[in-house]
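Have a look at the structure that comes next, please.
Here the complex is missing one protein chain, while the rest keep their positions.
Entry: chain A
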Amino acid sequence: MKRPTKNTGQAHKRLTRRALVLGGMQLAFAGGLAARMRYMQVEQADQYRLLAEENRINIRLIPPTRGRIYDRNGQVIAQNSPSYRIVIVREDAGDVDKVIADLARLIPLKEDEIERAKTEMRRTAPFLPVTLADQVTWEDISKVAINAPALPGVTPEVGLTRQYPRYEDFAHVVGYVGPVSDYDLSKMEDPEPVLMIPRFQIGKVGLEAKKEDLLRGKAGAKRVEVNATGRVMRELDRREGQPGADLQLTIDADLQEYAQARLAGESAAVVVIDCETGDLRAISSTPSFDPNLFVRGISVADYQALTQDNHRPLANKTVQGTYPPGSTFKMITALAALEAGVVGPGDTVYCPGFLKVGSRRFHCWKRGGHGMVDLETSLKRSCDVYYYDVALRVGIDKISDMARKFGLGIKHDLPMSAVAAGLAPNQEWKRRVHGQEWLIGDTANASIGQGYMLASPLQLAVMSARIATGRTVTPRLIRSINGVEQPTGAGEPLDVNPRNLEQVRKAMFSVSNDRRGTAYRSRIIADEFRMAGKTGTSQVRNITKAERAAGVIRNEDLPWERRDHALFVSFAPYDNPKYAVAVVVEHGGGGSKAAAPVARDVMLQALYGGTPPLEAYPVADRERIKEQQKRLEGDRRPKARPEKKDRA
């Protein structure tokens, strides 16, 4: 069958030829591969190297530590404390449902948290930890740690969370932080990448929100090597971030605490301002709430309790609450009249109990009237008719200008939420806003701080400080940022005749030091700390003719929300003013009864830098004050309250 001879012939030649052709083609192709390899590995190497690095290296953000907040003496108001959370790693857990069920028997787990965790697990890589429970108590963490062998894939993790060790005391000033929400992100134009870190906390309300840029700091970053599925293999290098700035407030935490305790039970606000620097020593609004609740996510029930309370715990009454200043406004009216020269300090006005303006009677609070009153008497006894009279002479525009000079009707620049501007109306304002002409009756109302007139407790405190010093004292909340002192609010001398101011101050002195003064009962008898002040009682309802005829209903007989607001503004010591204090007790009744004692107590606390000696109080009050001091001491003692146990 084999014919070797054949192969030597033409067929063999052809085979050789074709083998060489095919072999040549193969080698040519191999050469082409080599050329391609050269092109990719030599000419384009840098480009591919870059792509490989991009593949391999991930930038992970290191969240910055939030700046802490201290009071003026270095007491901690907001800090970052370790918070424990429980995470589960799917690939280690095996049967996730079973492990979660086991865990739920051990410690309380929220149903919605479990659902959220399960959804997250479906989306993420199996080796990534997913949070099952946040803000877990140490006790629960211990339980999990002990039972770790029975809970594969479950590990406790520690992170930092905001904590407010003073609880209710600073809720309104400092506000609180919370996890970044989609809503927060939607409001920002170009959100920083650090905000995308799950559960990253940002300021939501108050100082925390207003000074977010200072407090947040700058995120650091670490470069990590990841594999194709995103698992971190090792850390390559890291650039530390910059922690947020530490803020020191002007507030004295102890005084704040005292004010908070003193106002407990009332819907009220007190502001203590340093007359020399404008430092807010205390700015407290009651009732308050525990900001820590919001940090860890407030429950629906807790939140409803806060919103449905008619004392409005969530509102910061010191800056966002505006009230008719009532008689505390009378200094402004008096000053406007004195400055305009329409009345002298010794000039008298006759008060028969009312003033007839046009066809309408404007009543004095005292039915029988005060008789002949001069400036000092009118302020001391809070005669309304005197102010109706001089206001009609000077006109609303000058009163309004004077109010603005003293910080009413203008918005003070404070890093707190919803700082209100209040209202010091004039003719132009009414035309603009209401489209109506200013009426002479409006002037009468405004002269005693009623009608359109509105002021916040903060503004009243600023007003008092300005009266006391004659300077444009401006409130200051932040004393230093990272140790750098901030400019004070001492201000410039006011454009008001000092002699006129002195007259008003003298009248305010007699309010709380003259036997017939409306705040005589709330006087300070320590000679070096004599207090000047002014009471105010602002109506929140109209008193009808019929009611006036039958005798005005006493506050005690009215439902709470229809009672008058009680106000008191003051400064002390009289001869060398150190502090100005404004108190507003919502629906508290009369200013002399409900507000002045609070202002006096807070003032003494501030002046003595602690519990004042009983000798500072009038002899008759000492027994009662002693009781009160004992009670408040008791209230204030337990600040470090135990962690709430129920999490379900």
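As a working rule, a residue touches a chain if its C-beta (ideal position, glycine included) is under 8 Å from a C-beta of that chain, and two chains touch if they have at least 3 such contacts; residues count from 1.
Quick note on the criterion: contacts and distances are computed from a predicted model.
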item	value
Hidden chain of the complex, named as in its UniProt record, picked from "Sulfur oxidoreductase", "Beta-ketoacyl-[acyl-carrier-protein] synthase family protein", "Peptidoglycan glycosyltransferase MrdB" or "Anti-sigma factor antagonist"	"Peptidoglycan glycosyltransferase MrdB"
Contact residue for the chain not shown (choose from A:227, A:242 or A:611)	A:227
Interface residues of chain A (partner: the chain not displayed)	1-2, 4, 6-12, 14-16, 18-20, 22-23, 26-27, 29-30, 33-34, 36-38, 40-42, 44-45, 47-49, 51-53, 55-56, 225-229, 233
